[in-house]
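Below: one structure, written as structure tokens.
Left out: one protein chain. Kept in place: all the others.
We just call them A, B and C in the order they show up, numbering each chain from 1.
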Amino acid sequence: MEYSAEKLNEEKVFKDPVHRYIHVQDRVIWDLVGTKEFQRLRRVKQLGTTYLTFHGAEHSRFNHSLGVYEIVRRIVDNVFDGRPEWNQEERLLSLCAALLHDLGHGPFSHSFEKVFDLDHENFTRAIILGDTEVNQVLSRISADFPKKVAEVIAKTYGNKLVVSLISSQIDADRMDYLQRDAYFTGVSYGHFDMERILRVMRPKEDQVVFKHSGMHAVEDYIMSRYQMYWQIYFHPVTRSAEVILTKILHRAKHLHEQGYSFKHMPLHFYSLFKGSVTLEDYLKLDEGIFLYYFQMWEEEEDPILKDLCSRFINRNLFKYVEFDPAKEYKKLARLSVLFEKAGIDPEYYLVVDSSSDLPYDFYRPGEEEERLPIHLLRKNGELRELSRESEIVDAISGKRRTDHKLYYPADLILKDRKEHEEIIKLLEL
Amino acid sequence: MEYSAEKLNEEKVFKDPVHRYIHVQDRVIWDLVGTKEFQRLRRVKQLGTTYLTFHGAEHSRFNHSLGVYEIVRRIVDNVFDGRPEWNQEERLLSLCAALLHDLGHGPFSHSFEKVFDLDHENFTRAIILGDTEVNQVLSRISADFPKKVAEVIAKTYGNKLVVSLISSQIDADRMDYLQRDAYFTGVSYGHFDMERILRVMRPKEDQVVFKHSGMHAVEDYIMSRYQMYWQIYFHPVTRSAEVILTKILHRAKHLHEQGYSFKHMPLHFYSLFKGSVTLEDYLKLDEGIFLYYFQMWEEEEDPILKDLCSRFINRNLFKYVEFDPAKEYKKLARLSVLFEKAGIDPEYYLVVDSSSDLPYDFYRPGEEEERLPIHLLRKNGELRELSRESEIVDAISGKRRTDHKLYYPADLILKDRKEHEEIIKLLEL
Amino acid sequence: MEYSAEKLNEEKVFKDPVHRYIHVQDRVIWDLVGTKEFQRLRRVKQLGTTYLTFHGAEHSRFNHSLGVYEIVRRIVDNVFDGRPEWNQEERLLSLCAALLHDLGHGPFSHSFEKVFDLDHENFTRAIILGDTEVNQVLSRISADFPKKVAEVIAKTYGNKLVVSLISSQIDADRMDYLQRDAYFTGVSYGHFDMERILRVMRPKEDQVVFKHSGMHAVEDYIMSRYQMYWQIYFHPVTRSAEVILTKILHRAKHLHEQGYSFKHMPLHFYSLFKGSVTLEDYLKLDEGIFLYYFQMWEEEEDPILKDLCSRFINRNLFKYVEFDPAKEYKKLARLSVLFEKAGIDPEYYLVVDSSSDLPYDFYRPGEEEERLPIHLLRKNGELRELSRESEIVDAISGKRRTDHKLYYPADLILKDRKEHEEIIKLLEL
Partner (left out) sequence: MEYSAEKLNEEKVFKDPVHRYIHVQDRVIWDLVGTKEFQRLRRVKQLGTTYLTFHGAEHSRFNHSLGVYEIVRRIVDNVFDGRPEWNQEERLLSLCAALLHDLGHGPFSHSFEKVFDLDHENFTRAIILGDTEVNQVLSRISADFPKKVAEVIAKTYGNKLVVSLISSQIDADRMDYLQRDAYFTGVSYGHFDMERILRVMRPKEDQVVFKHSGMHAVEDYIMSRYQMYWQIYFHPVTRSAEVILTKILHRAKHLHEQGYSFKHMPLHFYSLFKGSVTLEDYLKLDEGIFLYYFQMWEEEEDPILKDLCSRFINRNLFKYVEFDPAKEYKKLARLSVLFEKAGIDPEYYLVVDSSSDLPYDFYRPGEEEERLPIHLLRKNGELRELSRESEIVDAISGKRRTDHKLYYPADLILKDRKEHEEIIKLLEL
């Protein structure tokens, strides 16, 4: 039998708290899950530092990847199969792309990528196309299959309908993570009627559209997304941990560049510092490795590296105040001077962090990030962009919200120290 | 104000998926959570290797410890407070003991303790009484407070009522982990009506008893416990991972003893190998550290260490067959010989693992592990042992169930190899 | 002991699917639940005809009334008690008003009140102040206690803080019914974090305010409310049943006024027809009584009454089309003529029904229905009106949405009947 058509003797199931069960019948999916590159995702948390705010958020990207696969499987097998606008030959491609879409994520990737100027999407592509177990499995389907999978994930694949299953304003990726992150953090946001949304999905030329009768379930999803962003993903305590993490990596890099002699050699970081990380090096990284170094570095000589690592490991985070860059840039400048004078390096200990989200947007040609709108399908076959039909979505559509916060180490600002007086006043402590 | 009576300005809450919210008002509890020893529990999984079977089970002992605290807090503040048989002066002691009861757990402690002949209970005691942040916080209550907390956890404290809150056949520890492990694995077992159980708890001399009207909720708890043991805790795939883990640690120790020269020096293991681990060394251990070494050791020269580490990291586990030691010991002996001959070291690759549980038991004086029975309180004040009242509990009471399985690496047993023929036959592959 | 301070020997609990348990310790509450007037609420559905659309919605006002009581109890006992701005002497008054706030609801009260020009609020007042078991119980507290309870429900009580617990844009009444109706219908809307909302409630002069940190939970509540209104309460199929019900009552009244001789005498309706219903008569009414008559009237001579009753009992409802009164009034007029000609009385068989809701509003003095805004309490003590802080709420604030639908009996419009041709065309069937 052809490998692409090969089924397991008996369907395998993974018990999943979000989707109850994840079903696998295709040999290729089973084999992909067993690869070392996919197993590595168990060692990368889905929500990075969020577990320091919401202690339940300890779930990995392995979890989420299986979830996205399962959602696409349900769409394709239970909703699209048999419809003329859907080509069932794209089925396996959709499933593999869904499963592997996050394969290149590194440890705490938000901060990590920023400091070392990396992009996980490039690594996803490299893993799929490179000398890896994943590539071996995919290549058994056909020689060009890995490339097709990589294209779907990169959104460059010809059939945009397939792309939109995992990359659009309402895709399997988002539907999984909103529900999953809500489940593990325990918050009541993040619930929407996915079963209903799946049932009203329809393949339509180059996009997935939604039967009009399901509009309210889609609205609910948009609102869930909005709440999850501001309540969970941008939570200021999580951001504080992210700030410290970023500064640790900056400091280590800086020390390396200054020729600092580490007590504990940062073997895993050398190629990162040099900006020449190979796929092999990259695949060795995970959050356990990072935490290992941070714990070792608690014993370094450099007081900044040592202190920041200790803060991260023992969750002694920075505090924050609201900050308006447009109006308060002078205050920030003054604080920098005062920190410097007080012997607290503002480069590492006085940090502005910004969060920004656009809850939903329709197509605005020519803008940086062109978002594909969500379309509703009327009974008469007509398509209507969501915000024209939904008052609630219209109300928040296209409204970018941005928050800025100024982070600082409250425990280092002392009430009885004369040189801290003005700092305390400016920060309104 | 005395430290023991100090309250936070504003009650703090942790969002918890199991108990919705965990409430902290006491300064001492807040301070304990902030200690580095308690934060370390974030880096030790509650269920060890179970995440390799149930991918949701990635939650840490930090999670569980907060949960046990919260249950005891609800019992003490909402149910016991004001009852003559309860001394509210034991409140803070109960809360601290609940929070800290698992403090000494090491990484993958089941295997870890077995190989290195350690006992996490000793380390819990050592952390509470030693030179630690936890000890500093507890000592602020009173000089003998750390000792009292350690005694409650060690079950040697005079007031057995306090002990029974966290150590009995139905205690806050078990009630939390059954629910929490069910939540994170996603299984439907593990649900029982804890709110009802808490409401019928009554302090009674040296034990917690349960109003008779709550018997069915208690029955349900016993059945949940039974199902969780056999469905989750003793799951054979989890046991397989545990077997490999144990063998990795054995092998590393063995190599060290043989003077093997590690490419990657097992710094964190030296004192373990020597059997002279200090508290300071111990506190540096966590699961990230272990996984770091296992990943490094994938590149060692020793083929066994290398192979076992690779199996664990990439989840390439052993398969198993049922095994009856009483009847099949000869088969095992023969298989050992055959493995030896085939060049597969039976010491590491042919392992019998046994699981055993007693779902509930009443008091049987003189037995090894004397279990305190669960007592129901009748309206007339009379106490009745649970299994005398509940037919279901009576039916399973005192019946120890034991399962044995024989683990082996299926991928090394090859169908086309002559010398594997008899192995295949004996294992009925 | 004074009756107001009398506690039950043992706290009583009702198992409740929404709040888990409803707790009763006060003798007066227990006694009120046992009165025949309160037990009557078991025979009035919370959502009237909604069960014909959502089959789970068979729950009664008895259910909901207990739920509102429980929410107020939790607010008062767990959140307000001990705060200087709250007078615990208002506790029992708040609990009784919460429990009894819906006491005067008649069967299918929406239609019922419209047809007979009644107001359930008057009956609530009459039951509380009249010669009833409820009044006897309340009077045992004090002679003026019934009057105070009636005033709280009528919103005329002096202490507006007490009033706002059960009558405001975010009160115990709404919090219970949104969750309860979502639970029984099974929809995923209607979930919000009530536990969080209760925890951030603060008594503040003449209103309940919400700590700013709970803003997102309040937002979520507003969005839930919005979705429940349009998905459940205004569901067009439910409205169809309501239309038929209204027409049955109209027809019966009309027939009575015309001197029609009923085969089955409408004993329970005579005083309603006359517009002189006494409290005693009123209390005999419930939905079982109505359904009894509707079933009997299926055998009346009058074809319209007979047909409408049969439709309601056997759920053979009207269909509907969207209708825009401003643009389509001429079409409606023409349809009326055509129905008349076709022998289908448009008075009973061609009905416009309108639904309208204002999701949230701040105070607009001088408007018909002045709504008290929701206020957020900042750390500095400042109050901020919700829509000024929440972008989402601001987006929908003050925007009234109205829908109109035209109902008609599709089964009576026949494709092959010449005189129905134009009807079919106009209704776009």
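Simple rule for what comes next: contacts are C-beta pairs under 8 Å (C-beta built on N, C-alpha and C of every residue); 3 or more make two chains touch, one makes a residue touch a chain.
In this text, all values refer to a predicted model and were calculated from it rather than measured experimentally.
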Residue of B:142, B:156, B:188 or B:278 in touch with the missing chain, whole complex considered: B:188
Residue among B:3, B:226 or B:273 that touches the chain left out of view: B:226
Chain not shown: contacting residue from C:69, C:183, C:233 or C:318: C:183
Hidden partner chain, residues of chain A it touches: 13, 20-21, 195-196, 199
Contact footprint on chain C, counting only the chain that is left out: 14-18, 20, 34-36, 39, 42-43, 51, 54-56, 58-60, 62-63, 66, 183-187, 284, 286-289, 291-292, 295, 313-316
Where the missing chain touches chain B, by residue: 187-189, 191-193, 196, 216-217, 219-220, 223, 226-227, 230-231, 391-392, 395-396, 399, 401
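Note that only the chains that are shown with their structure count from here on.
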CA centroid of chain A to CA centroid of chain B, Å: 32
Length of the line joining the C-alpha centres of chain A and chain C, rounded to whole Å: 44
Centre-of-Cα separation between chain C and chain B, whole angstrom: 51
Two or more partner chains touched - positions in chain A: 187
